[in-house]
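Every protein chain of the complex appears in place save one, which is left out.
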Amino acid sequence: MLPALVILGAFVFWPMLAALRLSFTESSGFGPSRWVGLANYSTIFHDPKILKTLGITAMYAVMFTPTAIIVALLFALVLTNKALIGRGAFRTALFLPFIVSMAVAAFAWSYLLDPQLGLLNYWLSNVGIHLGNVLQDPRLALPTVVVVAVWKSFGFYMVVFIAGLQQIPEDLYEAARIDGAGRWRRFVYVTVPQLSTTFAFVVVFATIAALQAFDQIYVMTGGGPYRHTQTVVAEIYSQGFKKLDLGLASAISYVLLLITLVLSLVQFRFFGRHEKDVVG
Amino acid sequence: MSAAIAATMPRAQHRASLRKRLGRVGFSAAVLVLAAIVLLPCIIIVLTAFKPVAEVNAHPPTLAPHHWTLDNFRAIFSDLPFKRLFLNSFLFAGGVTLFALIFDALAAYALARLDFRGNRLLLVVIVASLMIPFQATLIPVYQLVAHLGWVNSIQGMIAPRAADAFGIFFLRQFFISLPRDLDNAARIDGASEFRVFWNIVLPNAMPALLTLGIFTFINNWNDLLWPLVFITDPKLATVTSGLTMLTGPSGIVPFGTMMAGSLVAVAPLAVIFLIVQRRFVESIATTGIK
Partner (left out) sequence: MKKVMLPLAVAASAVLALSACSGSGSDNTSAAGGDGASKHVSLTFWHGYTEADGKVLDQIVDDFNKSQDQVTITDVTKTWADIGDTLLTSLSAKTGPDLVALPAENLPIYASKGAFQKLDDFYDSDETKGASLNEQAVSMEKVDGSYYGVPTGFVPLSVIYNKKLFAAAGISAFPTTWDEWVADAKKLTKDADGDGTPEQYGLALPDHATVGNGVWPSLFYGGGGGLVDDSGHSVIDSDANVKTLTYWADAVRKDHISPTGLDGVKSDGLFSSGKAAMEIGGPWMAGVAADNKIDYGIAGVPGGSAGPAASAIGISAGVTVQADADQKAAAEKFFAYFFSQDVATKWSLGSGWPPLRTDIPASAVSSNPVVKALTGIAGTARPLLPGVANSVDVLAAVDEATQKALTGGDPAELLKAASATASQALSE
């Protein structure tokens, strides 16, 4: 057990403490660093541009988490339906987006969505729909990035749901059927309660992932058009690595950590009895 | 379906089963169409990889190539040291997976089974560490690796990943769901804590380890910034970081070549998942997160 703790201590806990210390300094990573107390935190709450990234991240999470979970659950229900021929092949195929690296996925999507060279625009324009340049449209850019993120990650949550669904004893459905429950009632009164631990896990981890959204934004929009997709982590990256202000970047990271932590605890409470199993 | 009913009502049964079969085919066909739409970007990756350069940018855009070509694949093998990139990727992703499984299992077992002071707090801190963006801790981690003299080395890439918070959490959930009677019996027989872990708990944890192993392998195989930061020696680049070398001046990406490279890069992952797909789902079911 000791080696694991040494590694965690060295490469997880210590860097977290180091980042915490950095958040109270003005530092670029190479030159000298200067203790500035809470100045970086004060900057965050007085800079409307940084505050706006928190809002964008919240919007992102509000769109991403439910969408990803619903899409994953629907596919899980379809793929556990015994009537489906070739379930194994479908499972593998629909898991593919999760296997592809984000950079490659973003390339493929950009190519598909490109207003001049892309297939999607071409096909849609043939039926009279002009999608335009979705990634550069201030209203559509964030939803588009969310779509790509859902596409990329639903396979993971889908597999988790499939596993959960397979654990539900068949006789529960049988009993419900005898009681005259239809498909929908069986879903609401048997499936959903039986999946509550799965939901707790998926909701919490999908939210954490949403609040850390960065890769697809870095590759697809660079935070644009004019910061409309600039999430908190994208801002941390540009403050730290483009403007070389590691102190401010670390301070934003800790604000994000606190928000995420509080949100996760609330979510675990919401899922009631299972909180003990998870973090309690 | 009861055999008795089937025997007494053969005709109706036959009609019903035909309808059922047609229903199955229709349902499956609908799912197939849906899957094809969802997988369109993947299909584009595959088909673009076989397009000649002129067709990649052609107008109007096309889905399938007119002239299938292997030029893009030839290009990646001639422009990049692909064999070495592959070897490095296997060493890096494989190494991380191996060590992470061992260390995660040990830590998770301790958290699940041993009642030490601060157990809960440690778990909260571990989960909280998932909530800090890695951009924030990258520099301290790097400085530490540099201090150990491990920059530009395979162990420098692997070590910081050799225990990971998600894996510990995941396995802890699994260990909690294992019946305690199993290991208590062994403990009463006088087995050491390590023996209990090694001989009793670990063999039962194989499905969970398989699942976690696959996730760890996929994530590290696909990781871009990590190998870019820790490795400046092109000899140690991975497939994923090596592909960025195809980017031209001002960031122009040669699409066909990039897609061919991506396809080759993702092939091992797809094959692995295809092989273990069934056990993969089963094993998630047995971990506490069902």
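A and B are the chain letters, set down in written order, and residue numbers restart from 1 in every chain.
By definition in this document, a residue touches a chain if its C-beta (ideal position, glycine included) is under 8 Å from a C-beta of that chain, and two chains touch if they have at least 3 such contacts.
None of these values were measured; they are calculated from a predicted model.
The chain not shown here is in contact, across the full complex, with A, B. Considering the full assembly, B:245 is the residue among B:16, B:245 or B:275 that touches the omitted chain. On the side of subunit B, touch with the chain left out of the figure occurs at residues 53-54, 57-59, 110, 114-119, 121-122, 138-140, 142-147, 151-152, 225, 228-229, 232-234, 244-245, 247-253. Taking the whole complex into account, subunit A touches the unshown chain at residues 1-2, 5-6, 8-10, 13-14, 17-18, 28-32, 114-117, 125, 130, 132-133, 135-137, 222, 224-227, 238, 240-244.
Please note the rule applied: only the chains that are shown with their structure count from here on.
Work out the mean CA point of subunit A and of subunit B, and you get 16 Å between them. Within the complex formed with subunit A, the subunit B residues making contact are 20, 23-25, 27-28, 31, 35, 38-42, 44-45, 48, 57, 59-63, 103-104, 106-107, 109-110, 114, 120, 123-133, 135-137, 139-141, 143-144, 159-163, 165, 168, 173, 176, 218, 221-222, 224, 240, 243-244, 253, 255, 258-259, 262, 265-266, 269-270, 273-274, 277-278, 280-285, 287-290. Interface residues of subunit A facing subunit B in the complex, by the touch rule stated above, are 1, 3-5, 7-8, 10-16, 18-19, 22, 29, 78, 81, 83-86, 88, 90-105, 107-109, 111-112, 116-119, 122, 151, 159-160, 162-164, 166-167, 197-198, 201, 208, 211-212, 214, 232-233, 236-237, 240-241, 246, 249-250, 253-254, 256-257, 260-261, 264, 277-280.
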